[in-house]
Each structure stands twice: as C-alpha cells, then as structure tokens.
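There's a structure below that I have some questions on.
Missing here: one protein chain of the complex. Every other protein chain is in place.
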Amino acid sequence: MRLWLPLSIIAVWAFLAIFHPILSLTPDAIDLTNILSPPSLEHWLGHDELGRPVADRLISGAHTSFFVSLCVVALGVGLGSLLGVSSAYLSGWVDVGFVRIVDVMLAFPGLLLAIALAGALGPGIGNVILALGIVGWVGYARLARGQVLALKHADHVLAAQAIGAPPWRIILRHLLPLIMAPLIVEASFGVAGAIIAEAGLSFLGLGVQPPAASWGSMIRDGTRYMLVAPHLVIFPGLTLMAVVLAANMLGDWLRDRLDVKEQTSRRPS
Amino acid sequence: MTHFLVTRILSAVFALLGVICLVFLLIHLIPGDPVEVMLGESAQPIDKETLRHALGLDLPLHQQWWIYFKGLLHLDLGTSLFSGRAIVDLLIERIPATLYLSLISLIVAIGLALPLGLVAAVRQHTPLDYGAMGFALFGMSIPNFWMGPLLILVGALWLGWFPVSGREGWNSVVLPALTLGTAMAAILARMIRSSVLEVLGEDFMRTACAKGLSSTRAVLYHALPNALLPILTLLGLQLGGLLGGAVITETVFAWPGLGLLMIEAIQQRDYPVVQAAVLCISMTYIVVNLLTDLLYAWLDPRIQFTTGEG
Partner (left out) sequence: MRISFHAYRHLSDIRPAKRSPIGSVQKRLHGFQLNWHMWLMVFGLISIVGCTESLPDYTLRFGLANSPTNLDPRHATDATSARINRLLYSRLVDFGEGTVPIPALATWRELSPIHYQFTLQEPAPLFHNGARLSANDVKATYASILNPATASPHRGILQIITRIDTPTENTVDFFLKQPDSLFPGYLVIGILPANLIARGHPFQKHPIGSGPFQFLERPDDTRLVIERRADGQRVEFLRIPDPTVRTLKLLANEIHLLQNDLPPELVTYLSAHKGIALQQRQGANFAYLGFNQLDPVVGQELVRKAIAHAIDREHIIQFVLRGRARVAQTLFPPEHWVGHASLPGYTYDPEEAKRLLKKAGYDHAHRPTITYKTSTDPFRLRLATIIQYQLDQIGIDVSIQSHDWGTFYGDIKSGRFQMYSLAWVGVKSPDIFRYAFHSDAIPPVGANRGHFADVVADRLITQAERTLDRQEQQTLYRTLQARLLDTLPYVPLWFEDHYALASTSITGYQLSADGNYDGLSQVRWMGPPSVPPKHIARLDP
C-alpha cells in the first residue's frame, strides 16, 4: 500500500505525460458554447472558462509538470552530485571555494530565488526549468559532498588510490555508486518540490503562457470562477496534490527502505 | 567559543556579500537589453539611454557593482521605476506586514507541529502516529496557492469569520497564517517526531524512566528540551521556506508585504524593486540563521568541541 498506491499514481502521471500526443486531445480548442459547463457523462471533468475540456487540459498540464520536474531533477542531481563529489574528493581550495558558493546559494530562500530568476528571465517554460535548476542543484551538491567526505577514507577508496587509479575513475566507480541511495531519496522529494514549484510559478503567471496548460495556471484561472464553477479549481488542485503526495510517499518509502537519514533540506513549498 | 563566534559571523558576512553579488547580477540576467525589457520593446532610443544612464548600466560592470554596494551602505537602493519613490521607503512600508505574517505563521506552525510530532513519537507505530504523520504528509503536499483559495471560500465566505483578503482588522492575518503555518507545520512535525524518537533512545531517558518518573513528565521535561535543540536549528532553516512561501501566500491574500511587492514589481518590470525585495528577504534569512546558530551554541555547550571538523 505504501509503495503501490504512490507508484501507480506516478505511473499514470508519467504515462499520460509521455503519451499525451497520441491521445488526440484538444486542450487548447476553444468552444464558446461550452463555457464553464459542469462535468457531464461525455466530458467527465467539464469545461473551463473558455469552453476547453478540463480533462484534456489536466493531461496537458501533466505533461508540463512531468517535463519540468524531470528536467529540473535531472539537472540538479547530475550537476549537483558531480560538483559535490568532485569538491569533496579534490578538497583543498577547490572545496573551500565550493562550500562558500553553496553557502551563498543556501542563503537565499529557495522559492524566492526561483521566482526572482523567473521574473528576470521572463515567462516561459524553458526559463522555469532554468530558474528551478539554478536553485535546485545546491541541495544535491551538499548531500553528495557530505557523503563523499565520510567515504573518501574508506578502505576500498584508499586501495584504489594506492594502485594509482585516476580520480575520475575513483569518483565514478568507487564513490558515486555508494552515495546513490541518499541522492535517490532526495531526488524523489525533489520531484515533489519541482512539481509544486512549477505550478507555483505558473500560478504567479511566470510559468507557462496562454494557451498552454499547467496545473498551477489552471488553479489560478479556476479560482476566478470558484464561486460559479468549483470544478475548475477542485480538479487541478486534487490532481496536483495526488501527484505530489505520491512523490513524497515514494520518497518516504525509499528513505526507510534504503535506510537514509532524514534531510533537513529546504523544499520549496 | 570565541573562535566559533568569529568563524560563524565571518561566514554569515561572506554569505551576505555573495547574496549581494548575485542580487546585483540579477538585472544582468535579463535576456537581451535589460533597459529594453524594462521599458518594453520599441521604446524610444532617448528614453532607453536616459534609463540606462539612471541605472548606471552604461558603466563597466565593476564600477556598477561598486556604486550598487556603496548605495547599499548608505541604505540607498535607488528609486522605483514604476512609482518613482525611494525603494527603501517601499521596503519599510512592507516589511512589518511580512514580519507579522511570518511570526504568526511560525506560532501556528509550532502550535500544530509540536503536539503532532510529540504524539507521533511517543505513540510510535500506533494509529495516532500514522494519523499524525499522514496529516503531515498531506500538509506537505497541499500547495499554498490551492489551500489559500479553499480557506478563503470556507473561512471568509461560508463562515464569514475572516476578511477575504488584504490586511484590515486583527483577524485578517488568520487565513494567510493558517495557509503558511500548516505547510510549515507538516515538515516540522516530521522533524520533531524523528528528533524526539532519537532522544527517547538515549541513556538518560532510560534512567529517567527507571527512576520512576511519570512518562508525561519524562517526555515533557527530559525528552522535549533535548529534542528542542535540533528543532531550533531546523526552525531557522524552515524560515527560508516560510519566507519563500510567503511570496505566493501574500499574492493569494493580497497581503501587503514584501512578497506581494516583489510580484507586483515583476509584473511592472520594476527590476530595481525586485532586486531590493530579494535582498531584503535573503538578508533577513541570513541573520535569522546566524541568530539560531548562536543561540544553539549558547544553549549547547558541546558545540565548541564540534567545530573545526570537516
């Protein structure tokens, strides 16, 4: 239950996000005669304020959130762990400088920095990924560095060094595999954070631009009509919450399973 | 102890300088010509040059940075492009609202998280624990911008207890503080639980129980104070999330704080104000973290032995 429920939600989300082009959806098709029509048998989530099918837009929004969170987390884990591991392994001035940079990045409240960056870069989904990526890598870097510091004097690393293995080989073969577990846990929480952050930026009007759909912009538009058409705010909100909840539950499960200590990390809320 | 103080304060100063640098560079992150973005495309060349000069963007980067930094030292953050007012005045107008909201949210968060976390820890692996942690998981997963409108619907419209938005009357803070506070309480409750669980496993707790102390007293007087230290640090860190989340919550509730100022400034392409708001919030965050660390060190004499380790 703790595994299968979140896993199936994530699977449905990923499936819809990946295969939405072949589902022949019409998320942007405006039908003025169907404005704010409530859920019906034919269109079981109703239509929005422009007569667009809410179900289609939810799936289109799933694509947005999936694409953004995947990119952000991949960017963060990739860049962050590489920098963190290298810094800890190389130590010395490199490491001191790195810790300083990480400190500065951590001195910003994460979401605040992302909003400011997205505001400066201008609206658009590419800039959202960039802004969240810039903010997101730090957590993974800090985690990876801490892990390597604990491991770099482990016997097998010392042994590899003794036989003259090059640093990149030690990092890739002997260190990275061992620190994957906490990174995976952190990444699964990172997915939840990225989904909420993307929706938040889109809610503020800094993310996707009309007519594209995001759960965040759907919630924003939905709140305008919540008095007359509550389905517009309820469905995207529930969907968003379900996926975020699933990602968090999966993170919890992985953490217990992989025996990783809870991070005191910041998560954008 | 003095060594710790000095290094910690130095590191905060360094972080502060870094933050100022990044915030300064924010305006240069604007793709293309920042002046053109601020004025809108097809602006008159003369207007562009005037603004470029007014912002000092025609100078070499290091000079710009020095001017910006000197201005900061004199508490001069420039003027708003939109309203023409001194940015410092705008900030001073908005800071109290954000501080007030953060403080009340913090109280809500602690008030919710402490009992939840304690109950969950003490009754580990019971329905109470699962209930509390399930609640926390939900709290973590509900975005502020969905929770906010729902609270408005229920608290302001159906019940009619609170104003819909804005900062009017003492009770207008309740809904935004609940929105922010519950999100923070969710994370905090989980941390409190694990922190208390760890303390419950320590030797002195066994001793306390062995002495025949009532379990209530044991938890409240022995476990909690010891668990509070890590929680304190966590609170400082969580404040970052709080301040960041406040941007969205303030927007939802039209709460006239720094976050709303920043969003309005973004919509008005008033980047000097955006810079100032980010700087102001981040500086608060740094200072609060410094203070929590110092407080931690002051409360926990062991700290001085644990510094200096990689």
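Labels A and B are assigned to the chains in the order they are written; within every chain, residues are numbered from 1.
What we mean here is this: a contact is a pair of C-beta atoms (placed from the backbone, for glycine too) under 8 Å apart; a residue touches a chain by one contact, two chains touch by 3 or more.
For clarity, every value in this text was computed on a predicted model and none was experimentally measured.
K.L.:
Considering the complete complex, which visible chains touch the unshown chain?
P.N.:
Touch partners of the hidden chain, whole complex considered, are A, B.
K.L.:
If I consider the whole complex, including the chain that's not displayed, which of A:D56, A:D103, A:E198 or A:D252 touches that chain?
P.N.:
A:D103
K.L.:
Kindly state which of the options B:G78, B:P256 or B:P272 is in contact with the chain not pictured.
P.N.:
Within the whole complex, the residue contacting the unshown chain is B:P256.
K.L.:
Please identify, in ascending order, the residues of chain B that touch the omitted chain?
P.N.:
Touch with the absent chain occurs at residues 4, 7-8, 10-12, 15, 39-44, 47, 82-83, 93, 107-108, 111-112, 114-116, 118-119, 122-124, 152, 156-157, 160-166, 168-169, 171, 174, 197-198, 200-201, 205-206, 209, 215-216, 218-220, 233, 254, 256, 264, 267-269, 289, 293, 297, 303, 306-310.
K.L.:
Which chain A residues touch the hidden chain?
P.N.:
28-30, 32-33, 35-36, 49-51, 91-92, 95-96, 99, 102-103, 106, 142-143, 145-147, 149-150, 205, 209-211, 221, 223-229, 259-261, 263-264
Methods note: only the chains that are shown with their structure count from here on.
K.L.:
Which residues of chain A touch chain B once you look at their complex with the stated criterion?
P.N.:
It comes out as residues 100-101, 103-104, 106-113, 115-117, 119-122, 149, 192, 196, 199-200, 203-206, 216, 219-220, 223, 226-227, 233, 237, 240-241, 244-245, 248-249, 252, 262, 264, 266-269.
K.L.:
Along chain B, where are the residues that touch chain A in the complex?
P.N.:
Result: residues 11, 14-16, 18-19, 21-22, 26-27, 29-31, 37, 137-138, 140-146, 149-150, 153, 157, 183-184, 187, 190-191, 194, 233-234, 237-245, 247-248, 251, 259, 262-263, 266-267, 271, 274-275, 277-278, 281-282, 285-286, 289, 310 of chain B touch chain A.
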